[in-house]
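Note that one protein chain of the assembly has been removed; the remaining protein chains are unaltered in position.
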Amino acid sequence: MEVLVLIFINKGDAKMDKLLERLVKENEYLVQYGKVADYIPALKSANPNDIGICIMDIEGNLYSSGDYEKKFTIQSISKVLSLMIAIVDKGEEKVFKKVGMEPTDESFNSLYKLDLPYGDKPSNPMINSGAILTTSLINGKGEEKFNRFLEIIRKITQDDNINYNEEVFLSEKRTGDKNRSIAYLLKNKNLIEEDVENILDAYFKQCSIEVNCIDLAKIGIFLANKCKIPNTEEVLCNEEIGTLVTALMTTCGMYNFSGEYAVKVGIPSKSGVAGGILGVVPGRFGIGVYGPALDKHGNSIAGYGMLKGLSKELGLSIFN
Amino acid sequence: MEVLVLIFINKGDAKMDKLLERLVKENEYLVQYGKVADYIPALKSANPNDIGICIMDIEGNLYSSGDYEKKFTIQSISKVLSLMIAIVDKGEEKVFKKVGMEPTDESFNSLYKLDLPYGDKPSNPMINSGAILTTSLINGKGEEKFNRFLEIIRKITQDDNINYNEEVFLSEKRTGDKNRSIAYLLKNKNLIEEDVENILDAYFKQCSIEVNCIDLAKIGIFLANKCKIPNTEEVLCNEEIGTLVTALMTTCGMYNFSGEYAVKVGIPSKSGVAGGILGVVPGRFGIGVYGPALDKHGNSIAGYGMLKGLSKELGLSIFN
Amino acid sequence: MEVLVLIFINKGDAKMDKLLERLVKENEYLVQYGKVADYIPALKSANPNDIGICIMDIEGNLYSSGDYEKKFTIQSISKVLSLMIAIVDKGEEKVFKKVGMEPTDESFNSLYKLDLPYGDKPSNPMINSGAILTTSLINGKGEEKFNRFLEIIRKITQDDNINYNEEVFLSEKRTGDKNRSIAYLLKNKNLIEEDVENILDAYFKQCSIEVNCIDLAKIGIFLANKCKIPNTEEVLCNEEIGTLVTALMTTCGMYNFSGEYAVKVGIPSKSGVAGGILGVVPGRFGIGVYGPALDKHGNSIAGYGMLKGLSKELGLSIFN
Partner (left out) sequence: MEVLVLIFINKGDAKMDKLLERLVKENEYLVQYGKVADYIPALKSANPNDIGICIMDIEGNLYSSGDYEKKFTIQSISKVLSLMIAIVDKGEEKVFKKVGMEPTDESFNSLYKLDLPYGDKPSNPMINSGAILTTSLINGKGEEKFNRFLEIIRKITQDDNINYNEEVFLSEKRTGDKNRSIAYLLKNKNLIEEDVENILDAYFKQCSIEVNCIDLAKIGIFLANKCKIPNTEEVLCNEEIGTLVTALMTTCGMYNFSGEYAVKVGIPSKSGVAGGILGVVPGRFGIGVYGPALDKHGNSIAGYGMLKGLSKELGLSIFN
């Protein structure tokens, strides 16, 4: 199928930049209906009017518009990578003995299902309980887990300057009692073994990593293109891991809006509470969008608008 | 993209028949690990060793192997069509005011979420509560609802002999107390208005419609090909409805195995308790498989095996 | 202990009438903060300002004040008697194989716990699911169940004019979809065997029986005095059944307010949505109060006030 895609892109370059510009314009009015996350000061200070988008194709070409270079913390989008690294490090079987693959109508930071008599493991790796668990399965102890995460994200984005925001990390750590409650419940259920605070440190740090739309687009094309590091021939891991992650993003990636998002957009995506959305069009594109004003589901309101428009214009939905 | 597909199929004809034969052979051993549904006598009498598959491409070519002509009741696969007809008849907005689009970890015949203080509507149209609801939204009163359903499925399959199995219908009706409980709860919540027994009659009848793998393949290609009646140029409804249905099949179609099925197979599918599975490869194939021996999730155990194999062989997962 | 009680009452006669008069006066202002049940027209038409109380001691003396002769439907207070009759008819063991004895924080008409994977029977006989179940265990088929119920309540109250209100019954039946949902779920779980509509007819009829405060006081003293028919020496059933019912009224009788009610009043009680409350002071008093204006828990707001006052004045709490 690559031939077809190639043709499309060759004739699309200029058009694509135009399209992204138009999408930013058409969706920037949405920010007024959203609300910046305010549970920690560092997030609250984001500019609600920011809106940006960046796309990378499998050739490595970049298209972008708006505030696509603005840095923000990756937050829940990191769940995609901690899942991937856990599988690389421990194997699919071992990971999914401790976390499910099934979507849930629990909220992202819920723990009640785990506490029901028949609750044996987190429903999936895209909710907090599942992600704390995958982080716990990354190789290494204490600091090493986070260092490994950082190493991988730097490798995929080919950018050694990527790092976490200390202020956000400390805020998350200070206010992270719900995640602490989840982690101790996981420990109580023998699903995590290491010291809870160490795992939470790794988790809060990975959530506090700063990226921009370009970085997300690179992560996206990496997943869309058989786990190849963008602009190289290096394959980081088995391509089946990319497929697995992409499937789970589709069924579970957009909080309690995943089902409707699949219908309306149809691009496997994962959002974060700082306003980023990572999109993967298998075999074709990696997408990064940003817009810190969130809708009631916790997804970037303008980001959602841009992705919906993009999907429609280019026919990117995997469902048609 | 049609050109590419065409080429593929032109060179694939003979290979495809061979492939299906091989898939049947390779997966027939699985039936010993499954169990035929036994909650009504009519289902219990199915032959657990049956296994069949049929594929239709967008050109209308048919490929098949095994017991693909054997008739079985459509059961939960009918949910796909009642959703579609409800949207055609009442519009997307009106339908989704009364049923959600979100996957759930409820079991298919669960009702407890609806009874929680914040339970306002069924999670999605692929669980029983959601499907009873979409059936209630099909145009017509009493008998008319089912007649409309029958008319549509006959149109799509181009087969006027399709009908429901009276014995199965009466069994479902007699033993359908859980569905009755669900329906009265929906009525209590003002989500359905008409007489409950009338709606249940329509629902039980649509579940009792007899089809074979060919019929399912036709329904599949109809959804995969912009809602065009196979082998005609007639478009039954807006192609966006096909996309919507396909997306919901992906996130919610395989009971509490939908997430893992997306990972392992990646073909939008809907299963039924009589052993059928309907598969949709957008823009390419409609698939029907049959095998009444079920796994613990209620999905055809050999059917799942064949679809997994098929997806791998032809690279059909929408996630890679 | 009877001697002591006797002394108390002998010197208390005049005082008691005065006390009840005062309690009515002191609590009638509360009706403005309550709300008459409005889910059926027949209940909605009650006079929210009505307030009455009647007490019977074990000597058979009656004390009363306010609208104590006004008739209202017994509603959930009937659960006390259907539990008793079910035990008389089927034995304690058989009854509690199908319904629990444990209080719940479910609401009275909830069914969700029953639908959880580990939900095997209604929590207790004071919520609707448990009461529909005990009604199903009363001897007789169809009409006979209700006739038996009627016979028993007439015997206890020594009043052959007691009957059900046809209008209320028909209203309950017409709007009783939640109870219907519950009953079909019970049937689905093989907890009830007979025809659901027959059982519901018996249940709705028993809820529609008209009583006044005197009738409730008689039922109360019957339970308080070893199941002796008031003013006779006839014992209707084993006194242990009276103890059992009184204990369950205490832990489960006042909806989701049972715990606080035990603390604040300490008189084993059961309320009904029409505004009645039945009180039992073991070995001493039977109490009936009426006041159709309900608080947010569904209990008579003025009735609660009077019972709280009465308990304090006479030191009736079983907990001190």
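Should a chain be cited, it is by its letter among A, B and C, assigned in written order, with residues numbered from 1 in that chain.
Assume a contact is a pair of C-beta atoms (placed from the backbone, for glycine too) under 8 Å apart; a residue touches a chain by one contact, two chains touch by 3 or more.
Values in this document were obtained by computation on a predicted structure and should not be read as measured data.
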### Contacting the left-out chain in the complete assembly, out of C:Ala262, C:Leu278 or C:Leu310
C:Ala262
### Message
Tell me which of C:Val31, C:Met56 or C:Leu248 is the one touching the absent chain.
### Response
C:Leu248
### Summary
The listed residue (A:Ser110, A:Ser171, A:Ser269 or A:Asn320) that touches the chain absent from the view is A:Ser110
### Chain not shown: contacting residue from A:Lys35, A:Lys90, A:Arg154 or A:Arg180
A:Arg180
### Task
Over the whole complex, note the residues of chain B touching the chain we left out.
116-118
### Task
Go through chain A and note every residue touching the omitted chain.
110-113, 115-116, 177-178, 180-185, 187-188, 196
### Query
Of the residues in chain C, which ones touch the absent chain?
1, 3-4, 100-106, 113, 123-124, 226, 239, 242-244, 246-248, 250-252, 256-260, 262-263, 266, 268, 282-283, 317-320
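Criterion: only the chains that are shown with their structure count from here on.
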### Centre distance in Å when chain A and chain B are each reduced to the mean of their C-alpha atoms
31
### Summary
Separation of the C-alpha centres, chain B versus chain C, in whole Å, is 49
### Gap in Å, rounded to a whole number, between the CA centres of chain C and chain A
56
### Task
Two or more other chains in contact with one residue: find those residues in chain B.
113
